[in-house]
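The complex appears here without one of its protein chains, the remainder shown in place.
We just call them A and B in the order they show up, numbering each chain from 1.
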Amino acid sequence: MLEAILNGLGGLIAGFQALALDWRSMVMLIVGGILLYLGIKKDCEPLLLVPIGFGCILVNVPLTDLMAKDGFLRIIYDAGVDTELFPLLIFIGIGAMTDFGPVLAQPSIFLLGAAGQFGIFLTLLLALFFGFTKLEAVSIGIIGACDGPTAIYVTSKYAPHLLGAVSVAAYSYMALVPVIQPPIMRAMTTQAERQTVMKYTARPVSKTTKMLFPLVITVLGGLIAPKGLPLLGTIMLGNLMRESGVVSRLTKASENEIANVVTLFLGLCIGATMSGAAFLRPQTLIILGLGFLAICLDTVCGVLFAKGMRVLSGGKINPLIGAAGISAFPMAARVVQREGFKYNKKSFLLMQAMGANAGGQIGSVIAAAVMLSVLAGMGVIS
Amino acid sequence: MDEVLAPVPGKITKLLVKPGDNVQEDDQILLLEAMKMENPIFATSNGKIKEIRVKEGQDVDVDQVLLVIE
Partner (left out) sequence: MEMDNTTFGLTMLICGMGGTILTLWVMSLVMTALGRLFPEKAEEKKEG
């Protein structure tokens, strides 16, 4: 009888015993708390960091089996992250929210969206030097895509053990874009270049063009880079729904209900991968560092490319807009607009920056698609 | 005489000056909403506001005259 009572009580103490035995769980509980603090108090991507932070806390309380075979977090993870479903569903919402008008009005701006992705491949190379495997390096490089769902899609498929680190890096640095970019933008341009005034030549885009755009991109992109069609197709589906104007119920659902529900589950699952054993390794710090570098390199390449375009256009292009060629939409465009004002109150870069930013969204998806298809061509992935 | 033009299409959300006000170059004179962002528009020269050709809440086109400074 006494034994039974003692055993029963033991069940209530076991958690504390287990926690005392594993310092890593305690550290990760604090890490989860930090993520929550950043999200709640510092307004740093709270839609992601709050579920991630809480998932991290949940999974690091010992003896709870939430991520074990029948744990509820495991069930959600297997349903949506392992299957790639969650990032793709979010992508539909993103496509539904984006207006590609400014890009379509000036297609040459599109190319800035390509230059802004170069950081991905440079970082990939660097990651290899740091000793990561090929697929791990791919997943680290994709942080440079500056796009949460893309990074999650690639990493959960090819390096799932890095999902926690890559996601935290991707979302934290996306939020830090207003801090990371301006010094680089300033360092790489001359005062005269920064003050360039760009005239907004409003070339209005017809509704037909805006509807054909997602179709063309999907088919063309899918032919060139078939491995990326899930990513490309979902974002373009959202955009087509938006531009057609005839399925506003579906469009609204994609932007709101679907995106919100999935964001919640996705964040929770990412946090759930952040067990002490997986997260607290020197690798994680290196990944965080490389991720930071990726975004810096994106900015450098974007501005450099824009400088080249300036030369070719006879001085008409303000190289600052090159920094908006990343997928952090619309944050990077706003940063460029603000920086433009800083150097010249008469300069209004918003439309061109938005164009570059939207180009960056497409560019990041294409870069990921190209990367995966090249990998398939090389036989590194099936 | 200097005309301040709208650099992009948008909506005037707030006028920060009245006719007769003195302004310096690069002073903020109004707020223009474009692409879901509120953007400041700045005076293009020193002078006095002669006339304001737009109202708060009005939609404007690119290159539309917003106000005149003399």
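Operating definition for what follows: a contact is a pair of C-beta atoms (placed from the backbone, for glycine too) under 8 Å apart; a residue touches a chain by one contact, two chains touch by 3 or more.
Predicted model only: the values in this text are computed from it and were never measured.
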*Mind giving the shown chains that are in contact with the missing chain?*
A
*Sole contact to the chain not displayed, among A:28, A:49, A:66 or A:114*: A:114
*Given the contact definition stated above, which residue among A:216, A:261 or A:311 touches the chain not shown here?*
A:216
*Quick one: which of A:14, A:40 or A:224 touches the chain that's been left out?*
A:224
_To test your reading of the contact rule: which positions on subunit A touch the chain that is missing from view?_
103-105, 107-108, 110-111, 113-115, 117-118, 120-122, 124-125, 128-129, 134, 137-138, 203-209, 212-213, 216-217, 220-221, 224-225, 359, 362-363, 366-367, 370-371, 373-375, 378-380
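Assume only the chains that are shown with their structure count from here on.
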*For the complex, which residues does subunit B have touching subunit A?*
7-9, 25-26, 34-37, 39-40, 42, 44, 61-62
*What part of subunit A is in contact with subunit B in the complex they form?*
102, 200, 202, 330, 333-334, 337, 341, 345-346, 348, 350-351, 354
